[in-house]
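The chains shown are only part of the set, and none of them has been moved.
The first chain written gets the first letter, and so on, giving A, B and C; residue counts start at 1 in each chain.
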Amino acid sequence: MTHKWTVFLSGEIHTDWRQQIQQGADAAGLTIDFVSAVTDHARSDECGEKILGPEENKFWYDHKASGINAIRTRTLIERADLVVVRFGDKYRQWNAAFDAGYAVALGKSLITLHDEELTHPLKEVDGAANAVCQTPEQVVEILKYVLLER
Amino acid sequence: MTHKWTVFLSGEIHTDWRQQIQQGADAAGLTIDFVSAVTDHARSDECGEKILGPEENKFWYDHKASGINAIRTRTLIERADLVVVRFGDKYRQWNAAFDAGYAVALGKSLITLHDEELTHPLKEVDGAANAVCQTPEQVVEILKYVLLER
Amino acid sequence: MTHKWTVFLSGEIHTDWRQQIQQGADAAGLTIDFVSAVTDHARSDECGEKILGPEENKFWYDHKASGINAIRTRTLIERADLVVVRFGDKYRQWNAAFDAGYAVALGKSLITLHDEELTHPLKEVDGAANAVCQTPEQVVEILKYVLLER
(Lines give C-alpha, C1' and ligand atoms only; values in the text may rest on other atoms or scores of the structure.)
Protein backbone atom coordinates (compact mmCIF):
# COMPACT_ATOMS: atom_id res chain seq x y z
CA MET A 1 0.00 0.00 0.00
CA THR A 2 2.19 2.87 -1.24
CA HIS A 3 -0.49 5.58 -1.23
CA LYS A 4 -0.29 7.68 1.95
CA TRP A 5 -3.36 7.99 4.17
CA THR A 6 -4.76 11.34 5.23
CA VAL A 7 -6.51 11.43 8.61
CA PHE A 8 -8.49 14.47 9.77
CA LEU A 9 -8.56 14.95 13.56
CA SER A 10 -11.62 16.94 14.60
CA GLY A 11 -13.04 18.15 17.89
CA GLU A 12 -11.82 18.83 21.39
CA ILE A 13 -8.75 21.12 21.61
CA HIS A 14 -8.00 21.25 25.35
CA THR A 15 -6.11 18.00 25.82
CA ASP A 16 -3.18 16.53 23.87
CA TRP A 17 -5.07 13.67 22.19
CA ARG A 18 -3.89 14.77 18.75
CA GLN A 19 -0.25 14.61 19.89
CA GLN A 20 -0.81 11.21 21.47
CA ILE A 21 -2.20 9.81 18.25
CA GLN A 22 0.53 11.34 16.16
CA GLN A 23 3.29 10.08 18.47
CA GLY A 24 1.76 6.63 18.61
CA ALA A 25 1.59 6.56 14.83
CA ASP A 26 5.19 7.74 14.52
CA ALA A 27 6.37 5.13 17.02
CA ALA A 28 4.63 2.46 14.96
CA GLY A 29 6.36 3.66 11.82
CA LEU A 30 3.13 4.81 10.20
CA THR A 31 3.48 7.59 7.63
CA ILE A 32 0.13 9.31 7.86
CA ASP A 33 -0.71 12.87 6.88
CA PHE A 34 -2.56 14.09 9.99
CA VAL A 35 -4.56 17.25 9.40
CA SER A 36 -7.00 19.28 11.46
CA ALA A 37 -8.64 22.67 11.89
CA VAL A 38 -6.56 25.45 13.42
CA THR A 39 -6.46 24.26 17.02
CA ASP A 40 -5.30 27.47 18.69
CA HIS A 41 -8.63 28.61 20.17
CA ALA A 42 -7.91 32.33 20.35
CA ARG A 43 -6.43 32.48 16.88
CA SER A 44 -9.35 30.55 15.47
CA ASP A 45 -11.85 32.93 17.07
CA GLU A 46 -10.02 36.09 16.05
CA CYS A 47 -9.02 35.29 12.48
CA GLY A 48 -12.03 37.01 10.90
CA GLU A 49 -11.55 40.29 12.68
CA LYS A 50 -7.78 40.26 12.42
CA ILE A 51 -7.72 39.71 8.69
CA LEU A 52 -10.95 41.26 7.44
CA GLY A 53 -11.43 44.08 9.94
CA PRO A 54 -13.33 44.65 13.18
CA GLU A 55 -16.99 43.92 13.85
CA GLU A 56 -18.92 45.35 16.76
CA ASN A 57 -21.64 42.78 16.46
CA LYS A 58 -20.52 39.52 18.00
CA PHE A 59 -22.55 37.50 15.49
CA TRP A 60 -20.69 38.92 12.49
CA TYR A 61 -17.40 38.73 14.36
CA ASP A 62 -17.93 34.98 14.63
CA HIS A 63 -19.38 34.69 11.14
CA LYS A 64 -16.25 36.11 9.53
CA ALA A 65 -14.02 33.71 11.46
CA SER A 66 -16.16 30.72 10.66
CA GLY A 67 -16.07 31.44 6.94
CA ILE A 68 -12.27 31.50 6.93
CA ASN A 69 -11.97 28.41 9.11
CA ALA A 70 -14.30 26.53 6.78
CA ILE A 71 -11.84 27.03 3.88
CA ARG A 72 -9.39 24.91 5.82
CA THR A 73 -11.69 22.32 7.36
CA ARG A 74 -13.84 21.56 4.30
CA THR A 75 -10.83 21.14 2.03
CA LEU A 76 -9.03 18.89 4.50
CA ILE A 77 -12.08 16.75 5.29
CA GLU A 78 -12.59 16.24 1.56
CA ARG A 79 -8.98 15.11 1.20
CA ALA A 80 -9.15 12.77 4.20
CA ASP A 81 -9.57 9.00 3.97
CA LEU A 82 -10.62 8.84 7.60
CA VAL A 83 -12.01 11.35 10.09
CA VAL A 84 -11.48 10.95 13.84
CA VAL A 85 -13.78 13.09 16.01
CA ARG A 86 -13.04 13.60 19.70
CA PHE A 87 -15.72 14.72 22.15
CA GLY A 88 -14.58 15.94 25.57
CA ASP A 89 -16.65 16.44 28.70
CA LYS A 90 -16.78 20.22 28.44
CA TYR A 91 -18.29 22.72 25.99
CA ARG A 92 -20.97 22.13 23.39
CA GLN A 93 -18.63 20.97 20.64
CA TRP A 94 -21.26 21.33 17.96
CA ASN A 95 -18.57 21.91 15.36
CA ALA A 96 -17.24 18.40 16.08
CA ALA A 97 -20.65 16.83 15.48
CA PHE A 98 -21.09 19.01 12.38
CA ASP A 99 -17.77 17.73 11.01
CA ALA A 100 -18.85 14.16 11.70
CA GLY A 101 -22.10 14.62 9.77
CA TYR A 102 -20.29 16.36 6.95
CA ALA A 103 -17.71 13.56 6.70
CA VAL A 104 -20.30 10.78 6.74
CA ALA A 105 -22.34 12.43 3.98
CA LEU A 106 -19.16 12.49 1.85
CA GLY A 107 -18.69 8.76 2.45
CA LYS A 108 -15.62 9.09 4.67
CA SER A 109 -14.83 6.48 7.32
CA LEU A 110 -15.44 7.82 10.84
CA ILE A 111 -13.96 7.01 14.26
CA THR A 112 -15.36 8.67 17.37
CA LEU A 113 -13.31 9.08 20.55
CA HIS A 114 -14.99 9.81 23.87
CA ASP A 115 -15.62 8.60 27.40
CA GLU A 116 -18.31 6.09 28.18
CA GLU A 117 -20.50 8.71 29.89
CA LEU A 118 -21.16 10.34 26.54
CA THR A 119 -22.52 7.16 24.97
CA HIS A 120 -26.17 8.14 25.11
CA PRO A 121 -25.99 11.74 23.84
CA LEU A 122 -23.64 10.62 21.06
CA LYS A 123 -25.71 7.66 19.92
CA GLU A 124 -26.53 9.04 16.47
CA VAL A 125 -22.92 10.08 15.82
CA ASP A 126 -21.54 6.76 17.13
CA GLY A 127 -24.13 4.92 15.06
CA ALA A 128 -22.55 6.35 11.93
CA ALA A 129 -19.00 5.48 13.04
CA ASN A 130 -16.84 2.53 12.02
CA ALA A 131 -15.41 2.39 15.50
CA VAL A 132 -16.05 4.06 18.86
CA CYS A 133 -12.85 4.48 20.92
CA GLN A 134 -12.27 5.61 24.46
CA THR A 135 -8.54 6.27 24.28
CA PRO A 136 -6.07 7.67 21.74
CA GLU A 137 -4.16 4.38 22.03
CA GLN A 138 -7.15 2.56 20.56
CA VAL A 139 -7.17 4.94 17.62
CA VAL A 140 -3.46 4.22 17.08
CA GLU A 141 -4.13 0.49 17.26
CA ILE A 142 -6.80 0.84 14.58
CA LEU A 143 -4.44 2.81 12.37
CA LYS A 144 -1.73 0.16 12.80
CA TYR A 145 -4.18 -2.60 11.99
CA VAL A 146 -5.69 -0.82 8.99
CA LEU A 147 -2.41 0.33 7.45
CA LEU A 148 0.07 -2.35 8.52
CA GLU A 149 -2.17 -5.40 9.10
CA ARG A 150 -0.87 -5.77 12.65
CA MET B 1 -43.85 26.97 -8.79
CA THR B 2 -45.98 23.82 -8.86
CA HIS B 3 -43.39 21.46 -7.35
CA LYS B 4 -43.97 21.03 -3.60
CA TRP B 5 -41.15 21.83 -1.18
CA THR B 6 -39.96 19.34 1.42
CA VAL B 7 -38.56 20.81 4.65
CA PHE B 8 -36.80 18.66 7.25
CA LEU B 9 -37.14 19.92 10.82
CA SER B 10 -34.24 18.69 12.95
CA GLY B 11 -33.19 19.09 16.56
CA GLU B 12 -34.80 20.04 19.83
CA ILE B 13 -37.92 18.02 20.75
CA HIS B 14 -39.06 19.55 24.03
CA THR B 15 -40.91 22.62 22.81
CA ASP B 16 -43.58 22.99 20.13
CA TRP B 17 -41.46 24.85 17.56
CA ARG B 18 -42.31 22.29 14.86
CA GLN B 19 -46.05 22.87 15.43
CA GLN B 20 -45.57 26.62 15.38
CA ILE B 21 -43.81 26.47 12.03
CA GLN B 22 -46.36 24.08 10.59
CA GLN B 23 -49.30 26.18 11.79
CA GLY B 24 -47.70 29.36 10.52
CA ALA B 25 -47.15 27.74 7.16
CA ASP B 26 -50.72 26.46 7.04
CA ALA B 27 -52.07 29.88 7.99
CA ALA B 28 -50.08 31.38 5.13
CA GLY B 29 -51.51 28.88 2.69
CA LEU B 30 -48.16 27.20 2.10
CA THR B 31 -48.31 23.57 1.02
CA ILE B 32 -45.05 22.22 2.34
CA ASP B 33 -44.19 18.61 3.15
CA PHE B 34 -42.71 18.96 6.64
CA VAL B 35 -40.74 15.92 7.76
CA SER B 36 -38.56 15.08 10.74
CA ALA B 37 -37.06 12.28 12.79
CA VAL B 38 -39.36 10.43 15.19
CA THR B 39 -39.80 13.10 17.85
CA ASP B 40 -41.21 10.95 20.66
CA HIS B 41 -38.08 10.68 22.81
CA ALA B 42 -38.89 7.40 24.58
CA ARG B 43 -40.03 5.69 21.42
CA SER B 44 -36.93 6.86 19.58
CA ASP B 45 -34.66 5.50 22.33
CA GLU B 46 -36.47 2.17 22.66
CA CYS B 47 -37.07 1.28 19.03
CA GLY B 48 -33.98 -0.92 18.69
CA GLU B 49 -34.72 -3.05 21.72
CA LYS B 50 -38.43 -3.23 21.07
CA ILE B 51 -38.09 -4.41 17.51
CA LEU B 52 -34.80 -6.27 17.41
CA GLY B 53 -34.64 -7.66 20.95
CA PRO B 54 -33.10 -6.69 24.30
CA GLU B 55 -29.51 -5.65 24.94
CA GLU B 56 -27.93 -5.57 28.36
CA ASN B 57 -25.12 -3.37 27.22
CA LYS B 58 -26.32 0.24 27.01
CA PHE B 59 -24.00 0.97 24.08
CA TRP B 60 -25.56 -1.70 21.86
CA TYR B 61 -29.02 -0.76 23.09
CA ASP B 62 -28.43 2.73 21.71
CA HIS B 63 -26.64 1.44 18.63
CA LYS B 64 -29.62 -0.62 17.49
CA ALA B 65 -31.95 2.34 17.92
CA SER B 66 -29.68 4.72 16.08
CA GLY B 67 -29.40 2.39 13.07
CA ILE B 68 -33.17 2.25 12.72
CA ASN B 69 -33.61 5.97 13.26
CA ALA B 70 -31.02 6.67 10.56
CA ILE B 71 -33.19 4.86 7.97
CA ARG B 72 -35.75 7.58 8.49
CA THR B 73 -33.56 10.63 8.95
CA ARG B 74 -31.09 10.00 6.10
CA THR B 75 -33.84 9.29 3.59
CA LEU B 76 -35.82 12.35 4.60
CA ILE B 77 -32.82 14.70 4.64
CA GLU B 78 -31.92 13.51 1.15
CA ARG B 79 -35.46 14.27 -0.04
CA ALA B 80 -35.52 17.70 1.60
CA ASP B 81 -34.99 20.97 -0.25
CA LEU B 82 -34.31 22.77 3.00
CA VAL B 83 -33.25 21.68 6.49
CA VAL B 84 -34.16 23.71 9.59
CA VAL B 85 -32.15 22.83 12.72
CA ARG B 86 -33.28 24.00 16.13
CA PHE B 87 -30.88 24.14 19.09
CA GLY B 88 -32.39 24.57 22.56
CA ASP B 89 -30.67 25.57 25.78
CA LYS B 90 -30.58 22.06 27.25
CA TYR B 91 -28.91 18.79 26.36
CA ARG B 92 -25.98 18.20 24.05
CA GLN B 93 -28.01 17.96 20.83
CA TRP B 94 -25.11 16.50 18.89
CA ASN B 95 -27.51 14.76 16.56
CA ALA B 96 -28.85 18.17 15.49
CA ALA B 97 -25.36 19.39 14.61
CA PHE B 98 -24.64 16.08 12.88
CA ASP B 99 -27.78 16.53 10.75
CA ALA B 100 -26.68 20.06 9.87
CA GLY B 101 -23.26 18.85 8.70
CA TYR B 102 -24.82 15.99 6.79
CA ALA B 103 -27.29 18.32 5.05
CA VAL B 104 -24.66 20.90 4.11
CA ALA B 105 -22.39 18.24 2.61
CA LEU B 106 -25.33 17.15 0.42
CA GLY B 107 -25.77 20.74 -0.77
CA LYS B 108 -29.06 21.39 1.04
CA SER B 109 -30.04 24.87 2.14
CA LEU B 110 -29.85 25.26 5.92
CA ILE B 111 -31.64 27.46 8.45
CA THR B 112 -30.60 27.42 12.09
CA LEU B 113 -32.99 28.42 14.87
CA HIS B 114 -31.67 29.29 18.34
CA ASP B 115 -31.37 31.96 21.00
CA GLU B 116 -28.73 34.62 20.83
CA GLU B 117 -26.80 33.09 23.76
CA LEU B 118 -25.84 30.17 21.57
CA THR B 119 -24.24 32.33 18.90
CA HIS B 120 -20.64 31.60 19.84
CA PRO B 121 -20.78 27.82 20.29
CA LEU B 122 -22.80 27.52 17.10
CA LYS B 123 -20.58 29.72 14.96
CA GLU B 124 -19.42 26.96 12.60
CA VAL B 125 -22.95 25.66 12.13
CA ASP B 126 -24.38 29.17 11.67
CA GLY B 127 -21.54 29.94 9.27
CA ALA B 128 -22.85 27.22 6.96
CA ALA B 129 -26.46 28.41 7.20
CA ASN B 130 -28.44 30.51 4.74
CA ALA B 131 -30.22 32.18 7.63
CA VAL B 132 -29.97 32.22 11.42
CA CYS B 133 -33.35 32.67 13.10
CA GLN B 134 -34.35 33.24 16.71
CA THR B 135 -38.06 32.47 16.44
CA PRO B 136 -40.28 30.03 14.56
CA GLU B 137 -42.11 33.05 13.14
CA GLN B 138 -38.96 34.09 11.34
CA VAL B 139 -38.69 30.65 9.79
CA VAL B 140 -42.29 30.96 8.63
CA GLU B 141 -41.56 34.39 7.18
CA ILE B 142 -38.64 32.94 5.23
CA LEU B 143 -40.81 30.13 3.90
CA LYS B 144 -43.48 32.63 2.84
CA TYR B 145 -40.91 34.79 1.13
CA VAL B 146 -39.13 31.89 -0.58
CA LEU B 147 -42.25 30.10 -1.78
CA LEU B 148 -44.76 32.89 -2.27
CA GLU B 149 -42.52 35.94 -2.89
CA ARG B 150 -44.21 37.82 -0.02
CA MET C 1 -44.73 12.47 5.05
CA THR C 2 -46.64 12.41 1.78
CA HIS C 3 -43.85 11.04 -0.43
CA LYS C 4 -44.23 7.28 -0.89
CA TRP C 5 -41.34 5.01 0.08
CA THR C 6 -39.88 2.48 -2.33
CA VAL C 7 -38.42 -0.67 -0.76
CA PHE C 8 -36.39 -3.19 -2.79
CA LEU C 9 -36.63 -6.77 -1.53
CA SER C 10 -33.56 -8.75 -2.59
CA GLY C 11 -32.37 -12.32 -2.10
CA GLU C 12 -33.86 -15.67 -1.24
CA ILE C 13 -36.80 -16.75 -3.44
CA HIS C 14 -37.86 -20.09 -1.97
CA THR C 15 -39.97 -18.96 0.98
CA ASP C 16 -42.77 -16.41 1.17
CA TRP C 17 -40.90 -13.74 3.15
CA ARG C 18 -41.73 -11.09 0.53
CA GLN C 19 -45.46 -11.84 0.87
CA GLN C 20 -45.23 -11.75 4.66
CA ILE C 21 -43.62 -8.32 4.60
CA GLN C 22 -46.09 -7.01 2.07
CA GLN C 23 -49.09 -8.36 3.98
CA GLY C 24 -47.77 -7.01 7.25
CA ALA C 25 -47.29 -3.61 5.65
CA ASP C 26 -50.78 -3.68 4.16
CA ALA C 27 -52.29 -4.69 7.50
CA ALA C 28 -50.54 -1.74 9.11
CA GLY C 29 -51.92 0.64 6.51
CA LEU C 30 -48.52 1.39 5.03
CA THR C 31 -48.50 2.44 1.39
CA ILE C 32 -45.08 1.30 0.25
CA ASP C 33 -43.97 0.53 -3.30
CA PHE C 34 -42.34 -2.88 -2.85
CA VAL C 35 -40.13 -3.89 -5.76
CA SER C 36 -37.76 -6.75 -6.45
CA ALA C 37 -35.98 -8.74 -9.16
CA VAL C 38 -38.05 -11.25 -11.14
CA THR C 39 -38.51 -13.93 -8.49
CA ASP C 40 -39.65 -16.81 -10.72
CA HIS C 41 -36.41 -18.80 -10.78
CA ALA C 42 -36.94 -20.61 -14.09
CA ARG C 43 -38.11 -17.50 -15.88
CA SER C 44 -35.18 -15.51 -14.53
CA ASP C 45 -32.70 -18.15 -15.75
CA GLU C 46 -34.28 -18.56 -19.17
CA CYS C 47 -35.00 -14.96 -20.13
CA GLY C 48 -31.79 -14.48 -22.11
CA GLU C 49 -32.25 -17.52 -24.28
CA LYS C 50 -35.98 -17.06 -24.68
CA ILE C 51 -35.74 -13.48 -25.86
CA LEU C 52 -32.34 -13.22 -27.51
CA GLY C 53 -31.94 -16.76 -28.89
CA PRO C 54 -30.28 -20.03 -27.80
CA GLU C 55 -26.73 -20.49 -26.54
CA GLU C 56 -25.00 -23.85 -26.36
CA ASN C 57 -22.39 -22.56 -23.98
CA LYS C 58 -23.81 -22.40 -20.46
CA PHE C 59 -21.69 -19.37 -19.60
CA TRP C 60 -23.19 -17.22 -22.36
CA TYR C 61 -26.65 -18.62 -21.64
CA ASP C 62 -26.35 -17.21 -18.10
CA HIS C 63 -24.62 -14.05 -19.29
CA LYS C 64 -27.52 -13.07 -21.54
CA ALA C 65 -30.02 -13.60 -18.73
CA SER C 66 -27.99 -11.66 -16.23
CA GLY C 67 -27.71 -8.65 -18.55
CA ILE C 68 -31.48 -8.47 -18.91
CA ASN C 69 -32.14 -9.02 -15.23
CA ALA C 70 -29.72 -6.21 -14.39
CA ILE C 71 -31.89 -3.72 -16.32
CA ARG C 72 -34.61 -4.37 -13.77
CA THR C 73 -32.58 -4.71 -10.59
CA ARG C 74 -30.23 -1.76 -11.07
CA THR C 75 -33.05 0.62 -11.97
CA LEU C 76 -35.17 -0.49 -9.03
CA ILE C 77 -32.32 -0.39 -6.50
CA GLU C 78 -31.52 3.14 -7.65
CA ARG C 79 -35.14 4.16 -7.11
CA ALA C 80 -35.35 2.52 -3.68
CA ASP C 81 -35.12 4.40 -0.39
CA LEU C 82 -34.38 1.17 1.46
CA VAL C 83 -33.09 -2.26 0.44
CA VAL C 84 -33.96 -5.39 2.42
CA VAL C 85 -31.75 -8.41 1.68
CA ARG C 86 -32.78 -11.89 2.80
CA PHE C 87 -30.25 -14.72 3.10
CA GLY C 88 -31.60 -18.27 3.44
CA ASP C 89 -29.80 -21.40 4.55
CA LYS C 90 -29.42 -22.87 1.06
CA TYR C 91 -27.59 -21.89 -2.11
CA ARG C 92 -24.75 -19.45 -2.52
CA GLN C 93 -26.91 -16.32 -2.89
CA TRP C 94 -24.03 -14.24 -4.17
CA ASN C 95 -26.44 -12.03 -6.07
CA ALA C 96 -28.02 -11.03 -2.75
CA ALA C 97 -24.66 -9.97 -1.33
CA PHE C 98 -23.84 -8.22 -4.60
CA ASP C 99 -27.10 -6.24 -4.35
CA ALA C 100 -26.26 -5.30 -0.76
CA GLY C 101 -22.83 -3.97 -1.76
CA TYR C 102 -24.31 -2.14 -4.71
CA ALA C 103 -27.00 -0.52 -2.54
CA VAL C 104 -24.58 0.56 0.18
CA ALA C 105 -22.23 2.17 -2.34
CA LEU C 106 -25.20 4.21 -3.62
CA GLY C 107 -25.92 5.37 -0.07
CA LYS C 108 -29.16 3.42 0.38
CA SER C 109 -30.30 2.26 3.80
CA LEU C 110 -29.94 -1.51 4.22
CA ILE C 111 -31.74 -4.12 6.32
CA THR C 112 -30.52 -7.72 6.35
CA LEU C 113 -32.82 -10.63 7.22
CA HIS C 114 -31.39 -14.02 8.19
CA ASP C 115 -31.13 -16.67 10.89
CA GLU C 116 -28.66 -16.38 13.69
CA GLU C 117 -26.49 -19.21 12.30
CA LEU C 118 -25.46 -16.97 9.42
CA THR C 119 -24.13 -14.22 11.68
CA HIS C 120 -20.45 -14.97 11.19
CA PRO C 121 -20.33 -15.44 7.38
CA LEU C 122 -22.48 -12.33 6.95
CA LYS C 123 -20.51 -10.10 9.29
CA GLU C 124 -19.30 -7.69 6.58
CA VAL C 125 -22.78 -7.37 5.07
CA ASP C 126 -24.44 -6.98 8.48
CA GLY C 127 -21.77 -4.45 9.41
CA ALA C 128 -23.02 -2.21 6.61
CA ALA C 129 -26.68 -2.62 7.58
CA ASN C 130 -28.91 -0.26 9.56
CA ALA C 131 -30.65 -3.23 11.13
CA VAL C 132 -30.21 -7.01 11.18
CA CYS C 133 -33.54 -8.87 11.44
CA GLN C 134 -34.38 -12.51 11.97
CA THR C 135 -38.04 -12.45 10.98
CA PRO C 136 -40.19 -10.68 8.39
CA GLU C 137 -42.29 -9.36 11.29
CA GLN C 138 -39.29 -7.39 12.52
CA VAL C 139 -38.90 -5.83 9.09
CA VAL C 140 -42.56 -4.83 9.17
CA GLU C 141 -42.12 -3.35 12.64
CA ILE C 142 -39.21 -1.25 11.36
CA LEU C 143 -41.27 -0.04 8.41
CA LYS C 144 -44.13 0.89 10.74
CA TYR C 145 -41.78 2.73 13.05
CA VAL C 146 -39.93 4.53 10.26
CA LEU C 147 -42.99 5.57 8.27
CA LEU C 148 -45.69 5.94 10.92
CA GLU C 149 -43.66 6.70 14.08
CA ARG C 150 -45.29 3.75 15.86
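Just so we're on the same page, a residue touches a chain if its C-beta (ideal position, glycine included) is under 8 Å from a C-beta of that chain, and two chains touch if they have at least 3 such contacts.
Just so it is clear, the model here is predicted, and its values are computed rather than measured.
**Q** With 3 identical chains placed here, what is the total number of copies in the full complex of this structure file?
**A** The complete complex, not just the displayed part, contains 8 copies.
The criterion applied here is as follows: only the chains that are shown with their structure count from here on.
**Q** Cα superposition of chain B onto chain C: how big is the rotation, rounded to the nearest 5°?
**A** 90
**Q** Taking CA centroids for every chain, report which one is farthest away from chain C.
**A** Farthest by centroid: A.
**Q** Please work out the Cα centroid separation of chain A and chain C, and write it as a whole number of Å.
**A** About 37 Å, centre to centre.
**Q** So how far apart, in whole Å, are chain B and chain C when each is placed at the average of its C-alpha atoms?
**A** The mean C-alpha positions of chain B and chain C differ by 31 Å.
**Q** So how far apart, in whole Å, are chain A and chain B when each is placed at the average of its C-alpha atoms?
**A** 24
**Q** Pull out every residue in chain B that's touching 2 or more other chains.
**A** Residues 67, 70 of chain B touch two or more partner chains.
**Q** Contact residues on chain B for chain C in the complex?
**A** 4, 6, 33, 35, 38-40, 43, 47-48, 50-52, 64, 67-68, 70-72, 74-76, 78-79
**Q** Can you list the residues on chain C that touch chain B in the complex?
**A** Within the complex, chain C touches chain B at residues 1-3, 5, 81-82, 107, 109, 111, 129-133, 138, 141-142, 145-147, 149-150.
**Q** Give the list of chain A residues in touch with chain B in this complex.
**A** My answer: residues 58-59, 62-63, 65-67, 69-70, 87, 91-106, 116, 118-128, 132.
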